[in-house]
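All remarks here apply to the structure that follows.
What you see is the complex with one protein chain gone and the rest in place.
Entry: chain A
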Amino acid sequence: MQMMKIETPNNLDELINCLKNADSSSCLLGGGTDLIININNKKLYPNTIIDLSGVNELKEIKKNGSSISIGAGVTLTEVCENSFVKEKFPALAQATSQVGSTQIRNRATIAGNIGNSSPCADTVVPLMALNAKLKMLNGNGEYYHIPVDKAIKGSGKKNLKPNEAIIEIVIPYLKDTCSSAFYKIGSRKAVTISKLNGAVVVDINLNNTIVNAKVFLGSLGPKAFRSIMAEKVLMNKKPNKELLSEFQNILMKQVDEAIPGRGSQLYKRHAIKGMCEELFIRLFGESCIRGEI
């Protein structure tokens, strides 16, 4: 690999200094599971790498009054094994547990998944469905929040400016009546880029009726997006195998609208039916789709 400069800030103040001097040939380094490979494959030629692994303020998961904050340096393993995340945000726990392999999850970070700017990024879909925001820091020492939906530029364009870094991912708590789920389809069961991924958040009342729904889909075009038509199908309905069938049909239509004429359209419009079934099982249980409720 070519000669480059490494900066190793030990805290947020030192990070601000590094960001102040950063330009378009600087790269932020989290776990390195995308960046180091891209440098080695000569897809990227940074002059400067800012190594975030020494900034301890980025390594915590904090429960706040109305939200959870996941530090930019928290690994995917730490996220998916966190009991609070598993209980309150299963979609995020499921997404992080299905990225790569154990070795990759032990290093990779959510912030890196967003910063790497892939349209197939697995953590983006549940974060959008969960209304997550990014807490950012720039070279002027300014902190600010951006909704994940706004932060993602799409089409593989860089999501971050050269002089800014993600500090935390902030996710508001859901009502106790809400649940969430994520599913991905790849060419393998593990260590696979998603060909299709999706996240659903539902609010179900005491009559077992869906009173609110959010459906987000990824790997279906330049940017993960919200499927309003799928949400309308779920609203005010009870989850059962008939609803699953309607959900599958509307998402097939959604695929046709999202990627008309693409080579993968025929595959994805069928594969999404399987994804729907898995999402329903994760949200409502297997007995729901067997028609036992």
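Structure notes:
The criterion applied here is as follows: a contact is a pair of C-beta atoms (placed from the backbone, for glycine too) under 8 Å apart; a residue touches a chain by one contact, two chains touch by 3 or more; residues count from 1.
What we mean here is this: contacts and distances are computed from a predicted model.
Here one chain is missing from view; checked against "Xanthine dehydrogenase, iron-sulfur subunit", "Tryptophan synthase alpha chain", "Electron transfer flavoprotein subunit beta" or "CoA transferase subunit B", UniProt names that protein "Xanthine dehydrogenase, iron-sulfur subunit".
Of the candidate positions A:Ser53, A:Asn131 or A:Ser245, contact with the unshown chain belongs to A:Ser53.
By the touch rule set out above, chain A reaches the unshown chain at residues 1-8, 29, 31-33, 36-37, 39-41, 47-49, 51, 53-54, 77, 100-104, 106-107, 189-191.
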